[in-house]
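Below: one structure in structure tokens.
Here the complex is missing a single protein chain, while all its other protein chains stay put.
A and B label the chains in the order they appear, each numbered from 1.
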Amino acid sequence: MGALSRYIISRILTTIPMILILLSLVFIVLRIMPGDPVNAILGEKAPQEYKEKLRKKLGLDKPIHVQFYEYILKIMKGDFGTSLLTKRPILEELKERFAATLELTIFSLLIAVPIGIFGGSKAAYKRHSKEDHAIRLFAIISWTLFIPFFGSILQYIFGIKLRVLPTSGRIDPFNVPEHITGLYILDSILTGNVVALIDALRHLILPSITLGIVMSGALVRIVRENMIIALKKDYINAARARGVTEKDVVYNHALKNSLIPFITMFGLMFALLLAGAALTETTFSWPGMGRYLVERIYYRDYPAVQGAVVLYALIVALVNLIVDIVYAFIDPRVRY
Amino acid sequence: MKPVLKIRNLRVYYRTKRGIVKALDNVSFDVYRGEILGVVGESGCGKSTLGLTIMRLLPPNAKIISGQILFNGVDLLKLSNEEMRKLRGSKISMIFQDPMTSFNPLMKIGDHVLEVFKYHEFNDLEKAKEIAVKILQKMGLESGRFYDYPHQLSGGQRQRVMIATAIAMKPEVIIADEPTTALDVITQAQILKILRELRDEIGSSIILITHNLGVIAQIADRVVVMYAGKVVEVGNVDEIFSDPKHPYTQGLIRAVPKLSPEGGQLQPIPGSVPDLINPPSGCRFHPRCPFASEICSKEEPPAVSLNGRLVYCHLYKR
Partner (left out) sequence: MDFLPKFSLARIFGVTKLRPPKEAEEWYLLAGIIMVIIITSMSILAPIISPYDPTQLYAGPSLSPPSPKYPMGTNLLGMDMLSRIIWGGRFLLLVSFLSAVLSMVIGSLAGLVSGYFGGKIDRVISIFMDSIYAFPGLILAITITAMLGPSLLNVVIAISVIYVPTFYRMVRGLVLSIREELFVEAAKALGAKHRTIMFKYILPNIAPNIAVIFSLCIADAILTEAGLTFIGLGPVVPPTPDWGLDLYEGWRYLISGYWWLILFPGIFITLTVLGFALIGESLNELYNPLLREEV
């Protein structure tokens, strides 16, 4: 197992520069704004002493490399600063929003992944057939759908015309379940709160269908492409020559092998998912990280904006690391 | 000797963007029990298509237009997919050309061999494993190798595993498609030796598909010479090498570089392999044949039987 541990360690070591680069990029981007951030927050005409106070508070009076150093240090300690708008610790606010985004992404994946894998493999196996064209048409239309447009259609049909589902928010404020994880579905199950469970699910349906279907288009495309490549390999025919049934050839041989490139792409998929979630959250007023980012930009709450983007960077780096490690467990060529 | 496989009037075409490729056109020959039959020809002559057709493992754009493949009297081309699947690996098996790509990288090599048993209703897994290990040992691989992944083995070792999977259930016919082309000469000799020993021990017939005349000379009993999708000559290996009848066969044998002291120039066959979408009329070899006459471009040559030899050439018509 020496090769495996070595691989994991090398992946962790590569992730650290990646995180540093991302954090530096965030630092740079958030300071390239032309003009003085303090002016932007307080307005040009504010009294000088208020400006000095804010400048000191934001740490903007120190030289740039000191600012950077303190920034990194604080992040490592988990101090994301305080919101200028709400005066609350940003990390606290982000924790709540993160749970909301997580719930949305999990349920969207529950929809997107089965469609992606079954649709993609069927289309690849029956390439050039009517099913293949139909599945590809579905996939291409799905990923080209503009999320706010698709979400609005669903909102209009189910929320406004038929009035069966809510069109915004995560839950009725009276029904919020007891806080254990922050994931309402999980929390309501754990506390046996049926009312909360149903309400949370009702709010979750439309947003996850919206994001799920759009993601499924991209997934079908990726799975199909990788399966076509896998099915062309020589070992597929060699398996048939040993008497393996078609079903097992597709699932045990082709699919398993195409899941490897699929897993390596999962990091990218996750990034697409987070981006799509931001639009979905805006459309459905879902209180997640994406909406938090947009809101705080509007209110010029720059520490909060920085905090949110930093969190995105950390999540992405972590997911990529996990994906790399999972990949190492699956592909024997890495282990031995 | 009874034929275990009778191929009659086989026609296989491929649909491609540029047109219909007539890969096999009216191919007929027999395979006898316990013999090593070489199928030799240049690239593109249809020999690989032949192997895949017998196994019914052709790609989706290929179509078997007509013909029969009689295996112990049963026409393989008329069997259902499931019936054919049951034969694959157990009664008729195949050794593939490239050992580097013919294995599932995620599956241990021992599991590759076990698959043959698994899919042919051999339910005793313990026994199957025993047999598998024994076969691998016979191929010269230590028992520990059973648990290795394909990338941990060399090309020659992988080819031996390939042979092991092909013989696991003692099939009656083994199709070896260029089994040594991807290997170095020394390993090549070892593999050929294994194949010959197999035939002696198990009594399987081996269809050895190759473009390498040297390989044919080493272990084949009879040989089928193919050109541009057609059979041109069939006969005993020694006889064909000493007295080739068909002009193409003559050209092939003459083209093999000889290590004689006088040296001399290489003698390739002039011209190039024809386009199988629009093959030449009449005898497909006539544009390159030094003995071609008018009838060769008009009529396809008939099969002429000459003392156990079969030649498809107008020269030998009575």
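Methods note: a contact is a pair of C-beta atoms (placed from the backbone, for glycine too) under 8 Å apart; a residue touches a chain by one contact, two chains touch by 3 or more.
Note that the coordinates shown come from a computational prediction; the quantities given were computed from them, not determined experimentally.
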Of A:Ile117, A:Ile135, A:Leu279 or A:Ala328, the one touching the omitted chain in the full complex: A:Leu279
Among A:Leu94, A:Leu109, A:Ala313 or A:Ala328, the residue in touch with the chain that has been omitted: A:Ala313
Residue touching the undisplayed chain, where the options are A:Ile147, A:Ile236 or A:Ala328: A:Ile147
Where the missing chain touches chain A, by residue: 14, 17-18, 21-22, 25-26, 29-34, 128, 133, 136, 140-141, 143-149, 152-153, 155-156, 160, 167, 221, 225, 228-229, 267-268, 271-276, 278-279, 282-283, 290, 293-294, 297-298, 305, 309, 312-313, 316-317, 320
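The rule we apply is simple: only the chains that are shown with their structure count from here on.
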Residue ranges of chain B in contact with chain A within the complex: 52, 55, 57, 60, 81, 85-90, 93-94, 96, 98, 101-107, 112, 115-116, 119-120, 148-149, 151-152, 162, 165-166
Chain B-touching residues of chain A, taken from the complex the two chains share: 127-128, 233-235, 237-246, 248, 253, 256-257, 260, 330-333, 336
